[in-house]
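All protein chains but one are shown in place.
Here is subunit A:
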């Protein structure tokens, strides 16, 4: 049986973190009362016109630069037409002809090997980033045969990031998205919280034999977390392989991921292929961006968008941050991944290191194996940790000064976890966990043990 090559591409919609929407002044806010953040333009009242939000453009430029894209100094807006209850104007304003950024790349890493200790770096090409409007939300109430429409989200700015089909499995897709998420959060261009719909991922999946042309691809939607992304992709790859090996065919269709069943199912048929009748958006002139060379003499960065000015002010991206952590603290690369992956963990770690004499290389073990373990078990975030960096540093100092053993320290940590307000020293005293330093005392204890177990001692001596 010849091997199958799975091919995975991603279309990611990231909601732009801005105060107001892409083309209107209404506020952007999660979970506000229905239809309370809707301007006349958002509701498509006749005669209203779009006005481009500068902050959204900056967010897209930052993201494009962070993903090594070419920023198009001239990009255009288009209308994409279809009828749906959550699309009041009957069209979405997007960038179909010339998007704001093209031809970038994203490097992400996987931890492989038997101890997940080998870090492999991969790259996925970014085809383009385009600015577009988000739609409203519609809720279908089948029992009452009605649809409820909330337009709060209608018109919120989105960056659509298109990743070329350079990935081959769920793990890679998940790692790529995770890295993108970290980048967006570092830039501040999107909060990228999947649970709040700020990051939505659709996967395009196909399989083929090596040397043969790409197979028919399916689009998988309704993926609500990074974990489900990996599952959905792997399931779909498997499904396609099985289908083809059983002489079946793959339909070019859209499928939804059912998280309860862990499988993909065909979505409701949308009456064949949609023709979106793309047309230039006549109410928005071409978007012109400048760089240091093309900036007109009498304009500054406040009047227009200067790509170079933005570039100079980009914060350290995750990959740079990780490298710095490894260099500064002597930790392993895979440690740096975990530190960045957990919101607030890097800060926690650095706070502990600052407050303890223990070497960072040893501290990291306590952070990743003990603290993080507890947090995960109790589904807590770092911010919610009952053990503060101060307390942990305190505990590690006791260990470092050899006042307690490692085993005792773990016991203390368990106690600290209860969050009863005691500090490590108090717990040590309470539970008498102090390491006995006095040689004579130790000899006495050992002797007492030996004296109490005469039979065992004879057996041991005899071998």
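Observations
Here is the rule we use: a residue touches a chain if its C-beta (ideal position, glycine included) is under 8 Å from a C-beta of that chain, and two chains touch if they have at least 3 such contacts; residues count from 1.
Heads up, the rule we're going with is that contacts and distances are computed from a predicted model.
The UniProt record for the undisplayed chain lists the protein name "GATA amidotransferase", from the options "GATA amidotransferase", "Growth hormone receptor a isoform X2", "Nudix hydrolase domain-containing protein" or "Sterol regulatory element-binding protein cleavage-activating protein".
Only one of the listed residues, A:283, A:328, A:381 or A:453, touches the absent chain: A:283. Checked against the full complex, the one of A:147, A:357 or A:381 touching the unshown chain is A:147. Note that of A:89, A:317 or A:413, the residue touching the chain absent from this view is A:89. Considering A:44, A:105 or A:224, the position touching the chain not shown turns out to be A:44 (whole complex).
Residue positions on subunit A in contact with the hidden chain: 40, 43-52, 79, 81, 83, 85, 88-91, 147, 149, 275, 277-279, 282-285, in rising order.
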